[in-house]
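For this depiction, one protein chain was excluded, whereas all remaining protein chains were kept in their positions.
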Amino acid sequence: MKRILDLTLGIVTSIGGFLEAGSIITAVQAGAVFGYKLLWTIALGTLGLMLLVEQSGRLAAVTGRTVGDALRERFGINFFIIPLVTGLLVSFLVLASEIGGVSLALQMATGISFQWWAMPVAFAGWFLLWKGNFGVVEKGSSLLGLVTIVFIVAALKLHPDWGRVGAGLLPTSPDHDGPRYWYLAVSIIGASISPYLYMFYSSGAVEDGWGTDDLSTNKATAVIGMSFGGVLSAAVLIIAALVFLPRGIQVDRYEQAGLLLPPVLGHTGFVLFLASLGIACFGATTEITLAMAYLLAQGLGWDWSENAKPKQNARFSLMYTVTILLAGVVMAAGIDPLKLTNFSMMLTAASLPVTVIPMFVLMNDEALVGEHRNRWFSNAALGVLSIVTIVVLFSAVPLQILGGS
Amino acid sequence: MTARECRVELLIGRRVVDASGEVVGRLEEIVADYVDDEYVVREFHVGAFAALERLGTGIFGRSLLRLIGGGRIYTGYIVPWRHMDLSDPEHPRVTVAKSELRRIGETPGPRSSARPAAQRRSRRSA
Amino acid sequence: MHDLLDKVVLDEGRRNVGRVDGVVLELRPGAAPVVSAFEIGGRVWARRLHGRIARWAVAFGRRWPALGNGVTRFAMRDVRTIGITVSVKRDGRPTPALAWENWLREHVISRIPGA
Partner (left out) sequence: MKRCRRVIGWITLPLLIACGGNDPSAQVERAGSWAATTRELAIERRVGAIGRAYTSDMLDAGRREVQKVAQSLKPSDLPETLRARVPAAVGRLDSVIASTASAVQRGDAVALGAAAADANALGDTLRILRAALRVK
């Protein structure tokens, strides 16, 4: 029975965790301009995430070490300092754009500008971390995240032409707006494979005390959970392709996304869109803040359990307090949420090699993971993924310049 | 600092030269044994990444080396403690010619620092 | 040395004291060197990165002595086990490694309700 409960919670977590400001907004922009053409990037991103989540979960279950621990212990501080610094920097920008997502959902509902909502949202996120423990954060935000299923309902209601949807799953090059196409493709990959997700997942696995008998749960959670998350953002893209593209609406401002569901589900569509954007981003806010605190604490050897009272690990709790409130200040300063979200997704994609390639070495180190090390399939898949992330890294700056606005 | 001390973490990754000044490789591992309540150094492992020699010691160079070199799959030399001169920790020197050193993997001895994470071995290597 | 460097250090109360940031070799004339102790501290791992960062760490330490993470040294005699983590037979709380953990607890964290 425990196994089934773990499985369902795992899947629920990945739904809540997967969909956030980045994946929603990039999918809406992609659908509005290129129709189904960019679906393949969501598929690629979801497969990549599945791979990394499964492996970081296996690492945690077999060795009791999180990704953060393993990066420091295996490669020493000389290498670890790079994923640490890039990870914290990039996650901070993503965190600010998540707070932006929640604040904008509140702005669309109330008319009060998102800048006023930024600090209350950051404070609410901090309060949940300060009072709640890991279970509350993980399960709470994911259960609420279930409301994001409205996207699947809406997508089905629009009866998409499944043949062309399938065609969208094949990598194609665009016939117009080349740079914008590839900029969105990279942003979507960055939105799907976010390092904080598998760092958070491996820390959760260690905190829940996973052992080698949880490997099957781990595999199922990774595959089912992440694919469900992938289907959700694909649904968002499909709706944008069927609602915005024919009407010629391109998303230049974040709030335009609010028009996504009303034409399909009327007022309930509008309310549910705000609810799912707000809740998914709020869940991501707490998860990213924790993931950043985990990364730093694990890297430097502090106590880091979220289950403990804040007093028991002062530096860890101070870290997440400062991080979330600072990110709130960034959003309160009124930075354009759409540009920040796109930019942070692009930066996430560009920072992937720093965590994906070491996973290659970690998961093949017999001394570390013993016979649970990668089989040829995971190695081949991780190899392809590493190549993709390196290509993305080198294309990031030119794409930001050409396709950036 | 009592007697004469040097720091392992600053030694690791340093370029090691032999008696004639020829480059042996980079210091990758120090094996010590737990002998009557003391961790006594038995040997040093100098990894010879011929291709990566020029990476240099910048942050990026050393970290890339750690990423690749950190593995156990390297070729290199075993330098018994007697032959390693650490008087200048910045430039460790081998007191004999490179040719006299045993290559890693040649002798059937236990793999130098493979230490199965879980079990504890009788002769603990630190 | 890969079994020691960068490993998490647990004190007798199984509290995280920090990570093995540095390991000390004692050179004895005519005899094999001995691993005499290991050290924990921001200044220790900063030195492994680059001279300039090490200097910043020292400067940071001097400006905020309370937060300044001095260097904590544990003799190898105090080590109980070396496995996935390194456990020592001493209490970690009074050491500099946890200095600013304690400082933060008294002066900052416990002031916020619900800590």
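Labels for the chains are A, B and C, by order of writing; each one numbers its residues from 1.
Just so it is clear, contacts are C-beta pairs under 8 Å (C-beta built on N, C-alpha and C of every residue); 3 or more make two chains touch, one makes a residue touch a chain.
As the structure is a computational prediction, the values presented were derived from the model and not from experiment.
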{"item": "Missing chain: touched chains present in the view", "value": "A"}
{"item": "Option from A:Q107, A:S203, A:S276 or A:T348 whose C-beta touches the chain left out", "value": "A:Q107"}
{"item": "Option touching the unshown chain, where A:G269, A:G283 or A:G299 are the choices", "value": "A:G269"}
{"item": "Positions on chain A where the hidden chain makes contact", "value": "107-111, 247-250, 252-253, 255-256, 258-259, 262-263, 266-267, 269-270, 339, 343, 397, 400-401, 403-405"}
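Going forward, only the chains that are shown with their structure count from here on.
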{"item": "Distance between the centres, which are taken as Cα means, of chain C and chain A, whole angstrom", "value": "34"}
{"item": "Centroid spacing, where centroids are CA-atom means, of chain A and chain B in whole angstrom", "value": "41"}
{"item": "In chain C, residues with contacts to at least two other chains", "value": "5, 21, 45, 48-49, 84"}
{"item": "Chain A, residues touching no fewer than two other chains", "value": "63, 76, 78, 81"}
{"item": "Of all residues in chain B, those that touch chain C in their complex", "value": "2-12, 29-32, 37-42, 58-59, 70, 81-82, 86, 113, 115, 117-118, 120, 124-126"}
{"item": "Parts of chain A lying in touch with chain C, wherever the complex brings them together", "value": "63-65, 69, 72-73, 76-78, 80-81, 130-131, 300-304, 309-311, 313-315, 317-318"}
{"item": "Chain B contact footprint on chain C (complex, rising order)", "value": "1-5, 21-28, 32-36, 44-45, 47-50, 76-77, 81-84"}
